[in-house]
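Every protein chain except one is present and positioned as in the full complex.
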Amino acid sequence: MLHFESDYTMSAHPAILQALQASSQEHYAGYGLDTVSQEAQDRIRAATLNPDADIHFVAGGTQANKIVIASLLRAFEGVVATDSAHIATHEAGAIESSSHKVLTTPQVNGKLTSEALQQVLDSWENDDNRDHMVRPGMVYISHPTEFGTLYSRSELATLHSICLKHHIPLFVDGARLGYGLAAKSTDVTLPDLAQYADVFTIGGTKMGALFGEAIVLRHRDMIASFFSQIKLHGALLAKGWLLGLQFNTLFNDNLYWNIGEYADHLAMQIHDTAASKGYSFMVDSPTNQQFFTVDHQTIERLSQYMPVAVWQQRENQFDIRIATSWSTTQDDVDQLLTLL
Amino acid sequence: MLHFESDYTMSAHPAILQALQASSQEHYAGYGLDTVSQEAQDRIRAATLNPDADIHFVAGGTQANKIVIASLLRAFEGVVATDSAHIATHEAGAIESSSHKVLTTPQVNGKLTSEALQQVLDSWENDDNRDHMVRPGMVYISHPTEFGTLYSRSELATLHSICLKHHIPLFVDGARLGYGLAAKSTDVTLPDLAQYADVFTIGGTKMGALFGEAIVLRHRDMIASFFSQIKLHGALLAKGWLLGLQFNTLFNDNLYWNIGEYADHLAMQIHDTAASKGYSFMVDSPTNQQFFTVDHQTIERLSQYMPVAVWQQRENQFDIRIATSWSTTQDDVDQLLTLL
Amino acid sequence: MLHFESDYTMSAHPAILQALQASSQEHYAGYGLDTVSQEAQDRIRAATLNPDADIHFVAGGTQANKIVIASLLRAFEGVVATDSAHIATHEAGAIESSSHKVLTTPQVNGKLTSEALQQVLDSWENDDNRDHMVRPGMVYISHPTEFGTLYSRSELATLHSICLKHHIPLFVDGARLGYGLAAKSTDVTLPDLAQYADVFTIGGTKMGALFGEAIVLRHRDMIASFFSQIKLHGALLAKGWLLGLQFNTLFNDNLYWNIGEYADHLAMQIHDTAASKGYSFMVDSPTNQQFFTVDHQTIERLSQYMPVAVWQQRENQFDIRIATSWSTTQDDVDQLLTLL
Partner (left out) sequence: MLHFESDYTMSAHPAILQALQASSQEHYAGYGLDTVSQEAQDRIRAATLNPDADIHFVAGGTQANKIVIASLLRAFEGVVATDSAHIATHEAGAIESSSHKVLTTPQVNGKLTSEALQQVLDSWENDDNRDHMVRPGMVYISHPTEFGTLYSRSELATLHSICLKHHIPLFVDGARLGYGLAAKSTDVTLPDLAQYADVFTIGGTKMGALFGEAIVLRHRDMIASFFSQIKLHGALLAKGWLLGLQFNTLFNDNLYWNIGEYADHLAMQIHDTAASKGYSFMVDSPTNQQFFTVDHQTIERLSQYMPVAVWQQRENQFDIRIATSWSTTQDDVDQLLTLL
């Protein structure tokens, strides 16, 4: 059986499992107050070139999004996002369950355009009834997006400057950040991201960890009592060192980048070969997720060899997702390309 | 100064002020448990032809919407509505602040079409990821809509049957219900509404009351401990008899219908004359709210004589709202028509 | 039938009904942005000797408490109150439904002692696990208390200084404030209250209004977008001028004080006569609520002439509440005293 249905079907990168095994005789302080977590935070501070960054680890992406958004917004504010944003679609109402509205605007290639953002903000500010409406209080984008696409450095800079002008924070969901940073065509580095985003996450779960997301805040005063806020959301792990240990490993010896680069490389092989065979794509993605358009017969055929993740359907046109990861092998890719 | 900017700029219908004055020497049980409130509930039960209806009074429309929706939905559910619905636009996030998502779909003439509703429900049910998505748990429409338009009896019946098939309640926001029921062109009666809606409100504030909305539930078991739920939302009025008294008055001697008929009649005079003068309309409304399309010069001119409520703008085209009410006089209308 | 069961069984003070009648031909701006509301706010600013006060009106007491507390607290904070506080007992979980804990400590004569407050605050600050605990983020007291008792000027000053030292606001629930300010034995004036409380309410409902509470904030920057926060709680009245009109009347010609003084005077007549007849009291209240201790036979006897509100029971000892108001007559009192 081939596994291209997602990038989190397998355990963890061997380096992580090994680090875990190696730590089996250690005692750690609870709740992430241990030295390994501190070391991981230091490594991330160094990698982002922001010595003031405040870093916290939680187990999952929806959790990270929910806590960050709930902690940053005031009661009368909502979060601006595209209509394809994870927080708008696949988090079962997690943001609303924390009492905040997701103010959606149409995506373009999975992205929030600066025009769309400007329009949402202007529209609120110019409305005589704005005090009866939800105030746009922060902006959420994902990088890579839910479609695998990437913002350019200049696009991020523009979104950032719009947010700055309106005194609202820019939050970047980096659930698959490593695949974005390692993309051949990107001009966005981690320090760039850390400069343009007021808060962002560095995803572990989909990048070779067992679980875990790092939340990176621009500075320590951004969110009051963030530790307590994590706790009241039920997200404070007793053995928080588990998160520190995994990020310590991912941010050692370029592992996080290497995983991204490896998976992106395989994904582009698939993309290029498929394109040359005449397949078309839902969007042009430079990262580990590729969205093909296929017919029903192709799905039937592929399903004999692998689980097939259908993204959307328009009559007999199906967009399916192919995702590579650290655990995909060249042999897997070759088999898939033969099947296509 | 003329006043067509809304239907709630003046005190209350004389009959209501008189009833209030008349009751000044009475003692009442607190929290709506008084006999006047019971009498008002009985009158509404009679008028809706539903002896099982459970009726509660609260002070305002956003409050009624918030409490009904929060009480009917489970944590993982949202409410389906058009993108122009009051709950989606002008309630400052009241629904989300109660932890629920408003699942919007584009309006057509201010209305939710059965096709759109069907599509929202099917789309959720057919999605493999539906357990990661907000479940559509009820349907909200307003009648008249925010654009003054009305559902036909057959449209209501279809929405009702779709809801029934999916085991979710249909909630009708009747903030301006009287103007809808009294419209010349409508085929919807109050008993019809009571049959098709599982819950609906009968608006008082915009129909001549000082304040107050009646919440009408199909039967007593629909919402557990609704009294306590009203209380925990801060909406239980100590002198609840004030609400009962007003609805008792409105539902006596056809006052509620008469107010609607009177205001609709004046509104149609305005519509017909304006149309004959070449004005165009945002939508074709048969009720007390008329939305004209005018240019900037017209707004400037009118503003010398009356406050002008601009609804939306497209370059030099402005949609303005003209609303009539119980307090509008024929003389006001004549003056307005001269101005147009 | 006599009515001493509460101070809100009757309509409104004649001056309020008259003001309402007089305004029947006026047009008002919506949502409390009218000139009458502004006038009422000015009068309250003058009466409190605080020209910077930010004043908002809402319909009810639970609503006022819920909105103030939800707007002032951050997610990880709770409100300190006695275990007999209205917010801790009789608001159906309104505070918790806004996601905040009420941190209770035992009452002494219905009051929060400075020792108890100090203990709650110190206990949190000195606890190694405080980041796992709800932070005391504000203090709630009622004046008069739920038992009719009053804080002295010096007690308020001490609570205020403790709050100041801990950088948390002091909130005074003044649902029956007028009965407190007019008490013979009190040394607390309205300007005193305005000085010691960062936020307080001036109750209308129990002081002769049809409904309404004024929320008085020390200055305009205390709560961001308070208008929108009122709206999202469903508490923004379309005809907000109704609230302004009533407070305008209550704060004209000393009416608010006169009502308080009148009712307190009658209450003390009852107290003194009852005491002289050997009745004992649950607490020593100088305001319009008197809590007698009686046996079952007395309740049976009184019940033939008036509704009897039982507060608490210990075997055959019942504490019943007798409340006077603007609508109580000397004749009512004489009849009651004959019955006792």
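Note that the chains are named A, B and C in the order they appear, and that numbering of residues resets to 1 at the start of each chain.
As a convention for this text, a contact is a pair of C-beta atoms (placed from the backbone, for glycine too) under 8 Å apart; a residue touches a chain by one contact, two chains touch by 3 or more.
The structure presented is a predicted model; accordingly, all values stated were derived computationally and were not measured.
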Note to self: Among A:A88, A:V172, A:L237 or A:L336, which one touches the chain that has been omitted from the display?
What the structure shows: A:L237
Next item on the list: Would you mind spotting which of B:R43, B:H143, B:K206 or B:K231 touches the chain that isn't drawn?
Entry: B:K231
Note to self: Going by the contact rule already stated, which one of C:M133, C:A157 or C:L337 would touch the omitted chain in the full complex?
What the structure shows: C:M133
Checklist line | Residue ranges of chain A at the interface with the undisplayed chain | finding: 1, 3, 6, 8-12, 14, 17, 20-21, 23-30, 59-67, 91-94, 97, 205-206, 210-211, 228-229, 231-239, 242
Notebook entry, point to check: Since one chain has been left out of the picture, which residues of chain C touch it in the full complex?
Noted result: 75-76, 78, 89-93, 96-102, 128-129, 131-134, 310
Checklist line | chain B residues touching the omitted chain (full complex) | finding: 70-71, 74-76, 99, 131-132, 135, 224-225, 227-229, 231-232
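We adopt the following convention: only the chains that are shown with their structure count from here on.
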Notebook entry, point to check: Among the chain pairs here, which one is joined by the most contacts?
Noted result: B-C
Notebook entry, point to check: Quick one: which chain's Cα centre is the longest way from chain B's?
Noted result: A
Item checked: Euclidean distance of C-alpha centroids - chain A vs chain C, Å -> 50
Note to self: Using the touch definition from the top, which residues of chain C touch two or more other chains?
What the structure shows: 228-229, 231-232, 236
